[in-house]
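Step one of this worksheet: look at the structure below.
As you look at this complex, bear in mind that one protein chain is not there, while each of the others sits in place.
Letters A, B and C mark the chains as written, and numbering starts fresh at 1 in each.
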Amino acid sequence: MVGDFLLVGLNGMTWAMAVFLVAAGLTLIFGILHILNFSHGGFVMIGAYLTYTLINQTSGPTGIFVFLAVAVLCAAVVGVLGYVIDRTVFERLKAVDDSYSLIATYAMLILCEGGVKLVWGPDFIALPPPAGLDGALLLGDLFIPSYSLFVILSGIVVFLVLDFWIHRTRSGKVMQSVALDPWMANVLGININAMFTTAVVAGFALAGLAGGLLAPNQSLSPGLGGTYIIQAFGVIIVGGIGNVRGAFIAALVLGMIDAFGTVYVPEYPGIFFYIAVAGILMYRPQGLLSGIR
Amino acid sequence: MSNLLEVRGVNFAYPSLKVLTDINLTIREGESHVIIGPNGAGKTTLFKVLSGEMFAKSGQVFYEGQDVSALDAWQRVHRGIGRTFQMARLFVEQTVLDNVIMALESRERIKKTAHGRWWRLSPTKEIVEEAHLRLAEYGLLKRVDDLAANLSHGDKKRLELLLTLALRPKLIMLDEPTAGMAPEDRRAAIETINRLRQSEGLTLLLTEHDMEVVFGLATRLTVLNHGEIIASGDPEEVRRDPTVRSIYFGKGAAHA
Amino acid sequence: MSRGQNTSSTTSAANAAILAAALVFATLPLWADKGLVFLAGIVMVQIVFAVSFNLMFGLTGLVSFGQAAFFAAGAYTAAWLGRAVPELPFLIFCLAGGLVGALLALLIGVVALRRASGIYFAILTLALGQLVYTLIGKSDALGREDGLVGIKRPVIDLFVGTLDLSIGDRYYYFLLVACGILLGLLWWVWHGQLGRLLAALRQDAERIRFFGVNVRRYREIAFIISGGVTALAGALVAPWSQIITPAIAHWSYSALPILFCLLGGASRFWGPAVGAIVFAGLEYATRTMVGVSELIVGGALLVVVLAMPGGIVGTLSLLARKLTKNGKERLNEQSA
């Protein structure tokens, strides 16, 4: 019974950290530019496909470090894509109403799907976890897949790095002030356009990184872009606008509720996520935490 | 003169900041009551509590002898309270005329007359005529078709006053009605407001910074400092009140 | 009186366009193939869906991301009643569908509007909508994941005789008339005192509050009318598509009216209609371009949004205003 409880908790954690990895970049862009980037999932997908292709270029079994290196490389590539998109699309979205950015990024999601299909084809693809992460640890009679642990660890590391950046470094604090009051930041001589671009590039790089790290988590198909996006939306809104800490907490809370709900009320799998989102927003209409933190 | 608005023991606080402390205040019918005080004294908060935008943590607000403490702003408007804002609030995407029509129709909706039925496609002829009449009265007739957003600062203030008065309130609360106006406009505004009070039988409650306006308008004066009322009464009495003087000019000046 | 900035010439041009579109829809079965007629029927319903949504979005300024829940509520109610009590007249099913949608809107609206606003409201309605979606997919009476199939087109009793709508293009014309009536109603609400009040409420809720308006009540009213009419559109679509699946309650279906409104222009009554037609046209034109349709649809959408931030109708009317203004200036110069 205790073992069951632990197992479900662990699965909830895995889900939570997977969604947090996707949500981290989303909440960063949302916090600074107030653009709810629908296409974020699309770029996570591109990161995953790129990882697949790069890993297949290497011969023999892939080790963890090669895998990590590839994921970081994909983050860089998607980050560059982010720079291009910032210049061509987001640049123009600053002047228009918030809801218009929703449709523009929705269009970009469709474009991502079309692009992935053109390059990689419509067939399902699977990438196995790298050597060393394909097994499981045995804790008593509890099976813990090492890849699950890897996802959990990745989520925590990404969170800690982001949190350190935002709270402990100068550029992070500047970013906070831009999010709070771009006008005032501008008055104080901060190049806010550069900060906007930094946020977008960082957000996209995080999408690419999430795609790379999560590529072995599920099957790859051109529909992958839509798989995580609604969960990620829920997480960043419940967490509070642009709040990385909030998103982290929200991911954990929602992941646990969903995992235990799915196990103990199997007739309605997946419904608990939405009940939790609605319930929390009704209790705390501005999310758990607010402001970029 | 009977009491129109009565405030009894009102307190208001934000989680870490006490804003209003034990406010007791009476507004008599027909008077022009001005509240003054330094920035951050709690004038705007007091206004919000009186108008129903925010609710006091404790204490009551009576209007025409009835407890209105629990009523929302829109309900207090139904009872006859109107207000303007420091920065004039208008429907900026609509024309000046449409703004006035919206106010007049709202009045009719409150009175539940045929002019205020929600399913009415266009405003009735009477409403449109009245709107033009009122605009003419305020010298805004030539701006009828302009977007409210394109009006000058003074015109915006004037239009907002028109809109508020169009609802025929008994008590009108003006939050710094002359803020940002040129001196000559100020004088005109004092004149208009005084004329209105007399012709329409209005009771006025204002906040104001400009002393010329304060003494041009006030029949009674209340001084608010750090969320407390430190003096209230005839303007000249208040002017001579030692506590007020000590707060404004420092301790020594009070005896001068 | 002059409201808005439409000059008479642009107004008449817009009227001509509306008339032409109505004419195309009305004569479609005479010259187009069945597939196109079917699509046109869907588009008509989607127009009502989008315009009723825009009552909240464009007029009142609330973004709901759960509008599909109302559409599905109407469709499922009407289809389910058609099975449970087939002897009752079809119009009762439609009205019941609308009523259920309105009630659901009341429920969701009261809860969501009381608590959240802005993007939080959008995500709250999204979550509530997904709840409805999941519950429909798990309900045996509603056919679970596979939906209700083989929905019959009705025979309506017209007092003087019965009209069998299952024959030929009759249901299409019925749909045309029904959607026309619903759009007429929405037009009335949009342009009438209520609509003007809601528009004012969007621009400055504080000001309208001091006009003695219970802001939350009116937002709820907008939400309920919007939900009710959306549900009516759903009720109408069931016998047309003859199958309904939970997909019509999914969040991606809620994204459609937002898409139409922004594409066409949310600030104008007919904007969402233009958006729906343009989007359907785009999908129709790319339907055989297997493999690249996503690229074309996505690309076109992106270009339209970036080039026309006011939507198609908004941008066109801005253009028209500029043109007529230039024309007037030129006229003035000439006369001078």
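The rule we apply is simple: a contact is a pair of C-beta atoms (placed from the backbone, for glycine too) under 8 Å apart; a residue touches a chain by one contact, two chains touch by 3 or more.
As a convention for this text, contacts and distances are computed from a predicted model.
UniProt records the chain missing from this view under the protein name "ABC transporter substrate-binding protein", selected from "ABC transporter substrate-binding protein", "Sarcosine oxidase subunit delta", "NADH dehydrogenase" or "Cytochrome c biogenesis heme-transporting ATPase CcmA". Touched by the hidden chain within the whole complex are the displayed chains A, C.
Only one residue from C:Val149, C:Leu163 or C:Val303 touches the chain missing from this view: C:Val149. When the omitted chain is restored, the residue from A:Ala136, A:Ile156 or A:Ile190 that touches it is A:Ala136. In the complete complex, the hidden chain is touched by one of A:Leu118, A:Ile156, A:Ile190 or A:Met282, namely A:Leu118.
Seen from chain C, the chain kept out of the figure touches residues 31-39, 42, 137-138, 144-147, 149-151, 166, 241-243, 245, 247, 287-294. The chain not shown here touches chain A at positions 4, 7-8, 11, 14-15, 18, 53, 117-126, 128-129, 134-136, 143, 145-148, 216-223, 227-228, 259, 262-263, 266-267, 269-270.
Throughout what follows, only the chains that are shown with their structure count from here on.
Taken as a graph of touching chains, this assembly forms an open line, each chain in contact only with its neighbours along the path.
Chain centres here are means of the Cα atoms, and by that rule the chain farthest away from chain A is B. Centroid to centroid, with C-alpha atoms defining each point, chain A and chain C lie 33 Å apart. For the pair chain B and chain C, the distance between mean C-alpha positions equals 42 Å.
Centre-to-centre separation between chain A and chain B, using Cα means, comes to 50 Å. Among the residues of chain B, none is in touch with two or more other chains. Within the complex formed with chain A, the chain C residues making contact are 57, 63, 111-112, 115-117, 119-120, 123-124, 126-128, 130-131, 134-135, 138, 251-252, 255, 258-259, 262-263, 266, 291-299, 301-302, 305-306, 309.
Taken in their complex, chain B has these residues touching chain C: 51, 53, 72-75, 77-78, 82-83, 85, 89-95, 97-98, 101-103, 105-107, 109-110, 116-123, 128, 145, 147, 163-164, 167. Interface residues of chain A, counted against chain C in their complex, comprise 36, 89, 92-93, 95-100, 102-104, 106-115, 117-118, 226, 230, 233-234, 237-238, 241, 267-268, 270-271, 274-275, 277-278, 281-282, 285-287.
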